[in-house]
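Notes to accompany the following structure.
Only one protein chain is missing from this complex, and each of the others stays in its spot.
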């Protein structure tokens, strides 16, 4: 006798929680999702490179990909799946074709974060033995639960009276602001009539549903490499052009870019590296950062200022600098009609439906790219939050979700999908 | 028929130049020196751990050591030698016991630098096919020539009338300011009556000998790790304590420490790393740097200021910081009597003997530790420079030495060693 | 024959515009207002020290006060008035007692800004000969128009059927965030049932009335004096503790304080001074700045961070620092009932009534102190904006107001005052 589906979803979530993978390296994760979907009577299952447009992804180094593949292989992921994932084309898209109705896309994301997970006893994953087995990454944003919910929705819709086409997208590399862009280019969105993207947590209590999350900040990443001239730090310090000094001047001044009256702005330099030895004036140094704004215009204004600050800091220390923009995401809005459908479904399931309180958010999401693509093609989209009584904030070492959110989200999304296909039901 | 010894020394120098190794990883280098010494009729040859005091070394990561060992093994280094080098105990000490005379130590250093070598056509090692085969390190300070000179001196003294004990020390990890310290603890210096340390280059022309180099700057390395608190850069930037901002504030202010009226000072931050992702306020960041002074007191004064700057920068950004002092080296002075002996030998060989012009230098050397140890025990010491018409400065990508310095240095040092044992000769 | 009152108000506004005075130095301004009020049949006129609580003001230096008094005297201000203004107790309060009805306070502010006014031909005050005659200050926020409106309201209410008590407060030192505090302590507010404060401009068109401006940012000023040790910059730079370096480190890092997810924050360092000569390491340096937040809690959080940054920057450069908080202002809210009364009056006069769009503002106002005091005592309060088609932003060199705002504001406020006393009318 098969175990009950909710238990299996929780087991799946915990298994993924133990083995978080960063963007484009979700090899074990994809393999595990594919496995779990074997129990669902799918019409199509696209894996890895079949989910993405050509040449659209920006994976990490080959070495990182190789390590991810080796680990997945050792954990039993099928070689046929791994072949599809080569070069970082991770993720999957499950399809049910059940009639002449509309095409609905449910989108979940699946990647983890480069952060060490807490081992404290009062951190539930640690106490219950499913904390990350890796020192340097963790599911600190609930995407493990998202993957489980995606699998659950596919199964529940398959078992329902749904008469239309359902696509469930297991999207990689959301945390890099990167995974959605290549899916947009894949063609899989072209016929989508309605998109429901979800997120758990959001500092709301379990049982709360926010059907209209759309105050995401527009975001853009950037990377700057300062190139100066090395010199012996004792013999001829004046002959160097110090890339580490240039970077430090840039960092101090990037955070000091003026606040903007038109709305929220954010700036962060999240990674730095530079130099080779303590006795050599550093020839090269690199920083990676991001800007955000409550509108795309604010983001662009900040991006322009950031570029100018970086270039002047380089010039101040006689360094050259190369600034590149990384993938980002725009802002987006939810469609009222779809918001109502989701809200109704949530109320039916006994949830507490609350409107988004913009002030409480400040994150970004590349789901906005998918939303805009669907809307451009005439469809509707919304982004739904499911409270999960998370004990601490997103992206912290003790982030966790109340697993009760998983069955509730499966139920609400499944009902909403069915209602989209049959509004009268 | 054996090739002439000078050709063999130049061949050795070029071979080492092609395969530079960083401090504590001189596994191929040590193996190759041991090989070359097989042609010398030594009385003793200490290798690796037998050259160092117990538990005195500070090697890099196990992974780095493993890679170095694997490379050396692949290049044919004997397993018995590799066993002696385990854990980073690199280097060698060759001993000739030829009579009742004094014990003379000749010290050469053997490590390379973490720097990419020029591939330009007008860079002789590149033009002649012996540039570094590695992208990330190079012999940019002439220690390849030093190793060859050490082997040459061992051979030439062995073939001479020398009546005393000669020790030739092939010291690792000079560039880290680290290798001499554990040799001092080994006991090998206890009976040394005279120490001759050498260096090629020094921006002097080939044929020039500087018998009294002792304006080395006292040096001390330091490492600081800032520990703050991570936060989501979009959702809750105010909850972070930003380790990258703390580091940047420290860097800007370290270089801005006031110049000192009492003499030369130097400060450098040569390496930085921090953060994990562009959307996370960085929890941790590390810098590595060094201070130097023309006296040990100046170095200490600067070290104290640097520590205070780092701690205040941490506090400014609500971070904790751990500052550790790394191995360093004091200043030292040359003994006039030994300087004269070397100068006489140099003049005999037709060299142009010039006194040190302190203003031309600014480097540091952990040979000063050996000099002080020998002097404390009642011996004498000097540090001898051999001009080598280097085309560009030490620690630059196009540093090179005129190989004619190798036979000249072998001759002068050999003659000086013999003269120490028999001043009347 | 007397000129029509509106012409006289515009003449008054232009006269004040030509002679702007900074906070606590509004001597000519107060004198001119007192003069203008002579034509109104007042019951009481409080001047200078009679408007303020004891010992509550923070005037500038005696020299600045003396200069202001001398100028006012030379321009014909009555000596009896000047005596009341001694020590910086500037401003006035006009009172009409016309019956048993409620007490209504209309508040206008009267000070200028330390900024040079544009002399461009397309700047109306310059083209029409009433630009500031001083190089270093200007009415760049419309308080000249406020004073004229206050006089106009006093006259119009005096001529009306109003049956109650009207107080018109001509408040000094609003730009310093300072003038309201001592009025609160004066007792003049104790019996106020309704407070109407006004402002012209706000980037709205003439004819627009915003009856409910209350998204003012809470504000607090601060001043920090760094005290180090001087030294001869050539002979012994290391002996100094550099107050200018400490200040610069503080400035760079104050602007870099993290943005806050809970709402708007602002930080500025608007004035710096330090050092005595280029060849002396500076012993002392001072900065003046301010923090703002959309809630009082945010302001306090920012103030705490700023203090910590300043203290760490001092410590980093071995300086002591004294940080003092200057007067500020809290946030405040408008009372719906009073908002409606004003909105009705505005509509009656043909104005376009629009609700406040919080996003368009970011300023602060110490009127919030008055509002809170009145509300604490059981009264109601609102803050009314009158669009004035200002060509450029507040606090810029080409700020100006459409003078048509003056009669409109007089009419609307007069009607509202009457309606408060007789809601049924």
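All chains are identified by letter, namely A, B and C, in their written order; residue positions are counted from 1 within each chain.
What we mean here is this: a contact is a pair of C-beta atoms (placed from the backbone, for glycine too) under 8 Å apart; a residue touches a chain by one contact, two chains touch by 3 or more.
Only a predicted model underlies this, so the values are computations on that prediction, with no experimental measurement involved.
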Using the whole complex, pick out the displayed chains that touch the missing one.
A, B, C
Checked against the full complex, the residue among C:268, C:308 or C:389 that touches the missing chain is C:268
Out of A:42, A:236 or A:397, point to the residue that touches the absent chain in the complete complex.
A:236
Touch as defined at the start, partner being the missing chain; which of A:103, A:253, A:268 or A:327 qualifies?
A:253
Among the options A:318, A:352 or A:422, the absent chain makes contact with A:318
Need a quick check: the contact residues on chain B for the chain that isn't drawn.
252-253, 255-256, 258-259, 261-267, 359, 362
For chain C, which residues lie in contact with the unshown chain of the complex?
113-115, 136, 175, 177, 217, 219, 221, 230-237, 239, 242, 244-245, 247-249, 251-252, 255, 266, 268-282, 285, 288-290, 292, 326, 361-364, 393-397
Residues on chain A facing the left-out chain by the touch rule are 235-238, 240, 242, 245, 249, 252-253, 256, 258-262, 281, 301, 308-309, 312-313, 315-318
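In this section, only the chains that are shown with their structure count from here on.
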Highest contact-pair count belongs to which two chains?
A-B
Taking each chain's centre as the mean of its Cα atoms, which chain lies farthest from chain C?
B
Using mean C-alpha positions as chain centres, tell me how far chain A is from chain B in Å, no decimals.
48
Multi-partner residues of chain A (at least 2 other chains)
252, 255, 266, 362
